[in-house]
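Of the protein chains in this complex, all but one are displayed in their positions.
The block that comes next holds chain A.
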Amino acid sequence: MEFASIEREIHVQASPDVVFAVVSQPEHLREWWPDDASLESSAPGATGELIWGDEDNPRAHVEAMTVVEADPPHRFVFRWTHAVGEEAAPGNSLLVTFELTSSASGTLLRMTETGFREMGWEAAVLEAAYNEHVEGWNHFIPRLETYADSLVASS
């Protein structure tokens, strides 16, 4: 196990175009990650925000996000956790890489997150906090079902 990075692979029964849209567009991002997300565009250099709310404040946690590389539907690379307003660079942020490979029945999606060694332990603790915050199908299953229904309804 490489302690300074997280690597995951998952097979998705959907085309690379669909998967690319889900990992890179804010309207989809907010369904699988933060409570809300904004992103100017999915072009390199574009910046945005990942927003988590709590009962008192809809913007309780705000993290900056900057697109590093976009090669639809093959690669989407971004940095996050740098301070809002600060330019994303190695050492102040975590780097997330999505690689999409077309397969017979869909898409092989590979995710790598690096930068923990440079960022230090605090980044991992932050992640762990989000983990507790966002995990739990109790919260997500109803949202996903509503979302899937809305997609079918609008088609």
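To be clear about the criterion, a residue touches a chain if its C-beta (ideal position, glycine included) is under 8 Å from a C-beta of that chain, and two chains touch if they have at least 3 such contacts; residues count from 1.
Criterion: contacts and distances are computed from a predicted model.
Peer 1: Absent chain per UniProt: "YCII-related domain-containing protein", "Ribose ABC transporter ATP-binding protein", "Insulinase family protein" or "Metalloregulator ArsR/SmtB family transcription factor"?
Peer 2: "Metalloregulator ArsR/SmtB family transcription factor"
Peer 1: Looking beyond the chains shown, say which of A:36, A:49 or A:113 touches the absent one.
Peer 2: A:113
Peer 1: Can you say which of A:23, A:37, A:67 or A:88 touches the chain missing from this structure?
Peer 2: In the complete complex, the chain left out is touched by residue A:23.
Peer 1: Quick one: say which of A:12, A:51 or A:68 touches the chain that got left out.
Peer 2: Only one of A:12, A:51 or A:68 touches the chain omitted from view, namely A:12.
Peer 1: At which residues does chain A meet the chain that is not included here?
Peer 2: Residues of chain A in contact with the hidden chain: 1, 3-4, 6, 8, 10-15, 18-19, 21-23, 28, 31-33, 106-107, 109, 111, 113, 116-117, 120-122, 124-125, 127-128, 130-131, 134-135, 140, 144, 147-148, 151-152, 155.
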